[in-house]
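Removed from the display is one protein chain of the complex; every other protein chain stays in position.
All chains are identified by letter, namely A and B, in their written order; residue positions are counted from 1 within each chain.
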Amino acid sequence: QSSTVTLYGIASSDVVSVNNVVGAGGATKSQTRIDSGALSASRLGFRGKEDLGDGLSAIFTLEAGVNLDDGQTAMGRTFGRGAFVGLDGRFGTATVGRQWNLNDDLMCGFFICGGFAAFRYTEFDWLSDLTNNTVKYWSPSVGGLKVGALYSAGESTTSSNGGRTVEGALGYDAGPFSAGATIHEGKNADASRTDRLWSLGASYKLGAVKLRGAFANSKTESLSLPTATTWDAGADWAVAPQWRLSLDHVARNQKGTKNDSYFDRLIVVYQLSKRTDINANLVRMNNSGTASERFYGNGKAGVDQRVIALGMTHTF
Amino acid sequence: QSSTVTLYGIASSDVVSVNNVVGAGGATKSQTRIDSGALSASRLGFRGKEDLGDGLSAIFTLEAGVNLDDGQTAMGRTFGRGAFVGLDGRFGTATVGRQWNLNDDLMCGFFICGGFAAFRYTEFDWLSDLTNNTVKYWSPSVGGLKVGALYSAGESTTSSNGGRTVEGALGYDAGPFSAGATIHEGKNADASRTDRLWSLGASYKLGAVKLRGAFANSKTESLSLPTATTWDAGADWAVAPQWRLSLDHVARNQKGTKNDSYFDRLIVVYQLSKRTDINANLVRMNNSGTASERFYGNGKAGVDQRVIALGMTHTF
Partner (left out) sequence: QSSTVTLYGIASSDVVSVNNVVGAGGATKSQTRIDSGALSASRLGFRGKEDLGDGLSAIFTLEAGVNLDDGQTAMGRTFGRGAFVGLDGRFGTATVGRQWNLNDDLMCGFFICGGFAAFRYTEFDWLSDLTNNTVKYWSPSVGGLKVGALYSAGESTTSSNGGRTVEGALGYDAGPFSAGATIHEGKNADASRTDRLWSLGASYKLGAVKLRGAFANSKTESLSLPTATTWDAGADWAVAPQWRLSLDHVARNQKGTKNDSYFDRLIVVYQLSKRTDINANLVRMNNSGTASERFYGNGKAGVDQRVIALGMTHTF
């Protein structure tokens, strides 16, 4: 048999110090927390690939998100981080099931990802999300260019395209330069409201430093929110074989309001081995007007939040 | 050590077109769906066998049903498709835990199984079901004959045999001919009502064609339903090394009523390899009177349903 099941995953945990956590009564407290994978979500996965000949392969993935702090699987389901089967070949890759969306596939090299990221802004969770009932296609790279398409069936009983999600993406690579663009459209259950998001990003590798920039625009009708934009300017620096730094400034602007928000994030990674590191996340979220964005707790207008997370990540 | 854990499973997903899906308000819609394993339920399992000498082995199975469309484990539990330990030897096989019932073990070669099958009729889910708190025994085959027995403890606190299930089965194999019979009896929680089901089936292999026939009779007191019968006449045809067809007619008759129902089902399988196929299910359910049988949505008297499912199944 030309196939095997591969068992893989990440075990990651953090000691977190966070201030201004808003509780049920509206009071704010500082907290010491033991959390799961602030930088890299803990997970356990099973995947396989069978060679069918002529460059064609059958592929599958079952990946559980795991909360290392309480032993629960993440996202309220066993295989929250993906459950799909498909074919990979000269035509590209086509997969069916629960899957990461195109934004996550493509934009995480331009936007910073991992726990404290632009997708944590209310209007921008679609920058990195998973969709059920999904057919996804990525073309092969031709002259550095590749395209992606995603369709997620709404399976609504009230409207034929209620709950439906469609996405398109375009990626480009040329030596040290990479760029990407995506569009996303989602319908609510009765198809009366439409959410739209588009994003652009690029990165350039300059020796040991990678510069990143990204922008996204979101119109979230389903939550009756004004149009919002977010951008991220960042850099990754391979300081030494064992040391790596990332610094990002991420801003969110709700158009026609003063309720702006931004955060700065510094990541420090020290590799104990290729597969194991010790890392630190330093994040400060700033809210203006009635903006109540945060990483922990309930929302409260204008309240900022500072997070220090010291973690260990082991990949297996 | 003469033992290993084997990791195995099936990843299967379908694009489904179905009409007359009845929603909450009673309106019917056509739907395009992305579903999990219409023909073969997606699953992830762990099993092992330890040679204890003298032909005796310890065996165990933990098998999760997986919804590939949303990443949840099936049947509202992690190991829905079986969790048991037992002994296998010259005396037969005795296992303890959550297990498939004798009907599923024996009758799935006579009744057609996989998603759209006779067990989907209200009175006949026991044709293929799993039971908790179960001791199961299958004898070895002696002269082509084998017997099975199943006891599932009700663990009721209101009646000593409340919730209890008992089953018996008899199987026979002689060259191209196979036959089987089962009886099933289940009590509700306070043992005031008894459900009874019996079934008969046979198959005959004639070159590349296997003919199948099966019949079952059910008295479902716990749901106050009239006695009902179901029968299935079908054939499997190995058209070519890579092509396989199955055709079945399945009917359900509620005695003393006009509320009859039947469906026809065509399965087409094209093997990409021994372990990977592309398949199609074409099913049409016909309801008479107030019969409201269906594969998707709520029930509605006399509404028929047509299903076209195009899928891929990968076994690992």
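The working rule: contacts are C-beta pairs under 8 Å (C-beta built on N, C-alpha and C of every residue); 3 or more make two chains touch, one makes a residue touch a chain.
Owing to the predicted nature of the structure, the values given are computational and were not obtained by experimental measurement.
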Sole residue of A:I34, A:L145 or A:L223 that reaches the chain not shown, by the stated touch rule: A:I34
Sole contact to the chain not displayed, among B:A27, B:V85 or B:V209: B:V85
Touch list for chain A against the chain that is not drawn: 7, 9, 11-15, 21-25, 27, 29-36, 42, 44, 64, 66-73, 78, 272-273, 275-276, 297, 312-314, 316
Interface with the undisplayed chain - residues on chain B: 1, 3, 5, 7, 46, 48, 50, 52, 56, 58-60, 62, 75, 77-87, 96-98, 130, 132-135, 152-153, 155-158, 160
